[in-house]
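Structure, as structure tokens:
Missing here: one protein chain of the complex. Every other protein chain is in place.
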Amino acid sequence: MDFNDTPQEAAYRQKVRTWLEANAPRSRDANDDGEGGGDLSAARAWQAKKAAAGFACITWPKEWGGQGGTPIDSVIFGEEEARYPIPSNPFQIGLGMCVPTVMNFADPGTKDRFGPPAIRGEEIWCQLFSEPSGGSDVAAARTRAEKAADGSGDWIINGQKVWTTGAQFSDFGIVIVRTDPNLPKHKGLTMFWVDMKDPGIEIRPIHQMSGGSGFNEVFFADVRVKDSQRLGGVGDGWKVSLVTLMNERLAVGGATGTGWSQFLEAARDTTGSDGAPLLQESSVREKLADWYVQSEGLRHARNRTMTALSKGQTPGPESSIGKVVAATLMQDLANEAVEMLDQYGIINDPDLAPLSGGFHGSLMMAPGLRIAGGTDEILRNIIAERVLGLPGDIRLDKDVAFKDVPTGR
Amino acid sequence: MDFNDTPQEAAYRQKVRTWLEANAPRSRDANDDGEGGGDLSAARAWQAKKAAAGFACITWPKEWGGQGGTPIDSVIFGEEEARYPIPSNPFQIGLGMCVPTVMNFADPGTKDRFGPPAIRGEEIWCQLFSEPSGGSDVAAARTRAEKAADGSGDWIINGQKVWTTGAQFSDFGIVIVRTDPNLPKHKGLTMFWVDMKDPGIEIRPIHQMSGGSGFNEVFFADVRVKDSQRLGGVGDGWKVSLVTLMNERLAVGGATGTGWSQFLEAARDTTGSDGAPLLQESSVREKLADWYVQSEGLRHARNRTMTALSKGQTPGPESSIGKVVAATLMQDLANEAVEMLDQYGIINDPDLAPLSGGFHGSLMMAPGLRIAGGTDEILRNIIAERVLGLPGDIRLDKDVAFKDVPTGR
Amino acid sequence: MVLPNRMPDRRREACEPMNFDFSEDQKFLKNEARRFLEANCPTSRVRKVLDDPAATWDPDLWKAVAGQGWLGAAIPEEHGGLGLGRLELCVIAEELGRAVAPIPFASTVYVLAEAVMLAGSEAQKSAVLPRIAAGEVIGALATSEGPGALSGTSIRATVEGGRLSGTKIPVTDGGIATHALVLAREGGQLGLFLVDLSAAGVIRETLSTLDPSRDAARLVFDKVPAERLGGAGEGLALVEQVLDRAAVLLAFEQTGGADRALEMAKDYALERFAFGRAIASYQAIKHKLADMYVKNELARSNAYYGAWALNTNAPELPVAASAARIAASEAYWFGSKENIQTHGGIGFTWAVDCHLHYRRSRQLSLVAGAPRVWKDRLVSHLERRNAAA
Partner (left out) sequence: MVLPNRMPDRRREACEPMNFDFSEDQKFLKNEARRFLEANCPTSRVRKVLDDPAATWDPDLWKAVAGQGWLGAAIPEEHGGLGLGRLELCVIAEELGRAVAPIPFASTVYVLAEAVMLAGSEAQKSAVLPRIAAGEVIGALATSEGPGALSGTSIRATVEGGRLSGTKIPVTDGGIATHALVLAREGGQLGLFLVDLSAAGVIRETLSTLDPSRDAARLVFDKVPAERLGGAGEGLALVEQVLDRAAVLLAFEQTGGADRALEMAKDYALERFAFGRAIASYQAIKHKLADMYVKNELARSNAYYGAWALNTNAPELPVAASAARIAASEAYWFGSKENIQTHGGIGFTWAVDCHLHYRRSRQLSLVAGAPRVWKDRLVSHLERRNAAA
């Protein structure tokens, strides 16, 4: 048990360091809003540079335009890259989830068409799964695709998607639609790729409670797609989506920063009613210790996962614990930090309240983090069922035609 | 909103006080183990005295041998009685649950036979509901009663009950049994009263993890009962049991003492590593405050219930919150108290560790309190379904013959 | 398995069950208040304040509320009020909390009016109370000067020769108040001062806060006339007395909000289907809502006891008020965040009302001092009571 690179890994890390030293940006673009919005030119340029040097999509097979590298190579690059003020990454969803789905299920021509531009950051993808009628329940999709009446074999898509991250600046998307409502829920779905610039597609940003608008509603009105845009067989959409969602969970599991050290600083710099720093109070210390221990636990759980990766194992659903722990931790910690400031904690102005600025952001984002990518409740179900092997919930939506599944309406 | 008695209530309280002053015991019997076990003679004598003076079963109708008093009269008597070192109460289950069930469903002769001796503390009753195969699931009873082959109309009972409080010293019991396994679960049950001295009944105490043995297993081997011992119709056992269980919930809801003031004293008398009393540490203070607030919340919730009672309303399932809150509180508080003593907290000897003695008892009893009379999970279901009106769990055990209900065996 | 009747806390506290409820008249008033606020303060009205960067309150609602007589409900008739008790304020507070009302009711009625009735001279009472009842005076409590809990030693605002100088931040309703109660140092002692904010030398700067449906400001005073309320050196004690009273009423606002959050969660869970059935049929949601209910009942029961102590001016008030505030803050925080969670993605949008309660729960928890401060105070009271027993 040690933390040292193998000789091979050390050599790769050195190569990465040398390249980054010569090529990485030295400051972050002022227009970069950190959420993959704003001006994307810096992000595109950095992605193109990485692609040209063979540091983009490191683990992808060479025939997809990747490097055929190991997951550890990818982790090493990520670690080293994170030392620089790199631009935000609007390609994450596309390269992490959508394009691999395309590469898995499309014909060779389509792969050649979409792989290289995506890797170079020239084209951005989004994932059109969730719908108003079913957030966690992706298989409840009601957006429908019907064969065009003209016999062309084309499909006509109508319906609505929601919570689509980055739809506003995406070029393409993958969309799951219902092609047969008479089949049971999971059997009548089909996956397509779509051109987001199609005039039948309307994108409306969702105003979040936190103030931002990173998510979108996407409306489909008679959007015509070719049958060649189909990914996987007709009726195989659910199976295709599982490939995509598996990749989502891996991406999400990594986002586990927590803020204990900012909390420590805030507690050190705030005094209680006795004039002493709050960091001296045992109630503050105990909570801080608990959060530190949880954060460290997640960090080392990730180290264990990476070790498994480096040994060629596939990480399983146990990575679901990351978000379950981190989201609640973020909410509790932010709230405690705000309450620590007492009346002053209400102030939102970063100039007046530099201590609380970041905590306010966390407090308003945390409710979203507890929901996005699987609610706390769904993730506990996943742990219970897929890690511990407990029975699934009793389902009333299986083995009946989708149109007959109860919806309460 | 005030805490004063009405003139009528004040007069009753004065009457009670005068009587207690003249009649209540001045010290507790040394053989009384406080759990309704040990030597019961003091308890029987006190009950007889109360019965003679018209202070037993105050709310029961006069035709049952009660006083036809109001619930508030009963509460007033209980408050005043609690100021004296009265004996433990082995009659609680009988008078609170079993005998009222008998009085509701038996014929006049049976009522006359059992009411007065029970009120006078001469006969003790127990409740034989739970079985090994179904704790919270009372309707899953498998103990069966079959018509005797001799055409006498008698029933022969075989099977096993469990968690029977006080069975070891009870004279009679009420037992729910299955009279028709071909009917759906809730429809094939019937209630009887039984004589606990019947030779076919064997009582084995259950050794609890806390060391005590207040509960029993009760085995029935060809126990013959007359059809006249039936309470309610054949197949009506479930409905009859609901009357009994309703009374259980009311009794249980009242048991909500918590120990915050003992905790305060322990924290005041224990020093931390800096030599100052732990009560000065904010982590201890915050927890203590939370427990106090919960305890007080329960106390005042009870006051609200009593107010509703005094206005003639029937308290509903909302009294379930009492045990949900109190049991967990008891476990958390006891554990925190023990951990406060650090290494010393492990010591169990009351002479060496007077501070922790009571907390040790709570720590070992609390797991039982979270289970007995409905687990935390069952009580949350009751609140969700009966208070908030949310849907019941999906049931796989309804509308099929009981013998076909899945049991996993 | 039946519970043994034996619990660790052997010192049984007497039950006082006789009439622990609001009267029929008070319940009638509560229903009236609900009906009035449903008509006059739907969340669309709250959102007008929330969405408009220039708005920090709803003056029309304020006028309407004044018209109902609520502002003077507990003010004696001789000073222009209705002369009712504090219990009537409690039921109104609960409904205001439920409605997330964007008005300075707490600052004016729970704080300013209570402080003047508690410690004001006859002249001060005559000058201020009738104008509060009429809706002409808006109050604000100005104690905080920076991050962290209020402490006697940290106050720098000073009164010299009857004139106040210093900075207070944040002052809830400071941007719209006509009068502020200011904790300041005078001759080395802390006093509580009544300040007319229309005087020269007052600079107000509206603050951006977590709850934009309520006003907050930084107030800078430069030699502004100030008259003391109560005795010299009584400032901190007076603030504590005022906060105890406000805490009970705020607890009713918080409980009202928490109840509404539970209702919203329940309604949504019953109507929203996932995997072919209402999400209300899943135990994860059922038990979450049961937990919300339990917390709300504990909050309500503690608030009732606080109401009794407030209304009878009982010596138990400091303990009862602390308990009410702690329980209510916990219930509203839990309810408001789990209401969002129950809604799922839609609960995270600006368009759905969940975040109004999430924000207001933060505002109400902080405005009279954070729960952590009240927990410390509560235990100090218990220590004293325990030592005396």
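Labels A, B and C are assigned to the chains in the order they are written; within every chain, residues are numbered from 1.
To be clear about the criterion, a contact is a pair of C-beta atoms (placed from the backbone, for glycine too) under 8 Å apart; a residue touches a chain by one contact, two chains touch by 3 or more.
Quick caveat: nothing in here was measured; it's all calculated off a predicted structure.
Enquirer: With respect to the chain omitted from the figure, which of B:67, B:294, B:331 or B:362 is a touching residue?
Expert: Once the missing chain is taken into account, the touching residue is B:331.
Enquirer: Based on the whole complex, identify which of B:78, B:117, B:317 or B:367 touches the chain you can't see.
Expert: Among B:78, B:117, B:317 or B:367, only B:367 touches the chain that is not shown.
Enquirer: For the full complex, which residue in B:206, B:221 or B:246 touches the chain that was left out?
Expert: Here the residue in touch with the unshown chain is B:206.
Enquirer: Suppose we count only contacts with the excluded chain; which residues of chain A make the list?
Expert: 1-6, 9, 34-36, 72, 75, 79, 82, 88-89, 92-93, 97, 127, 130, 135, 163, 165-166, 214-215, 248, 251-252, 255-262, 264-265, 268, 279, 282, 285-286, 288-290, 292-311, 318, 321, 323-326, 330, 334, 358-359, 361-362, 368-369, 371-373, 377, 380-381, 383-385, 387-394
Enquirer: When the complex is taken as a whole, what residues of chain C touch the one chain not shown?
Expert: Those residues of chain C that touch the unshown chain are 1, 282-284, 287, 345.
Enquirer: Footprint of the hidden chain on chain B, which residues?
Expert: Those residues of chain B that touch the unshown chain are 130, 132-137, 140, 162-163, 185, 206-211, 269-275, 278, 283, 331, 335, 338-349, 352-353, 355-356, 360, 363-364, 367-368, 370-372, 375-377, 380-381, 393, 395-398, 405-408.
Keep in mind that, in the parts below, only the chains that are shown with their structure count from here on.
Enquirer: Taking each chain's centre as the mean of its Cα atoms, which chain lies farthest from chain B?
Expert: Farthest chain from chain B, going by C-alpha centroids: A.
Enquirer: Taking every chain's C-alpha mean, which one sits closest to the mean of all protein C-alpha atoms?
Expert: Taking the mean of C-alpha atoms per chain, the most central one is C.
Enquirer: If you average the CA atoms of chain A and of chain B, how many Å lie between those two points?
Expert: The separation of the two C-alpha centroids amounts to 52 Å.
Enquirer: So the centre of each chain is just the mean of its C-alpha atoms; given that, what is the distance between chain B and chain C in Å?
Expert: Once rounded, the distance between the two centres reads 40 Å.
Enquirer: Where in chain B do residues touch at least two different other chains?
Expert: Within chain B, residues 282, 285-286, 394 contact more than one other chain.
Enquirer: Which residue numbers or ranges of chain C touch two or more of the other chains?
Expert: As it turns out, chain C has residues touching two or more other chains at 277-278, 285, 372, 376.
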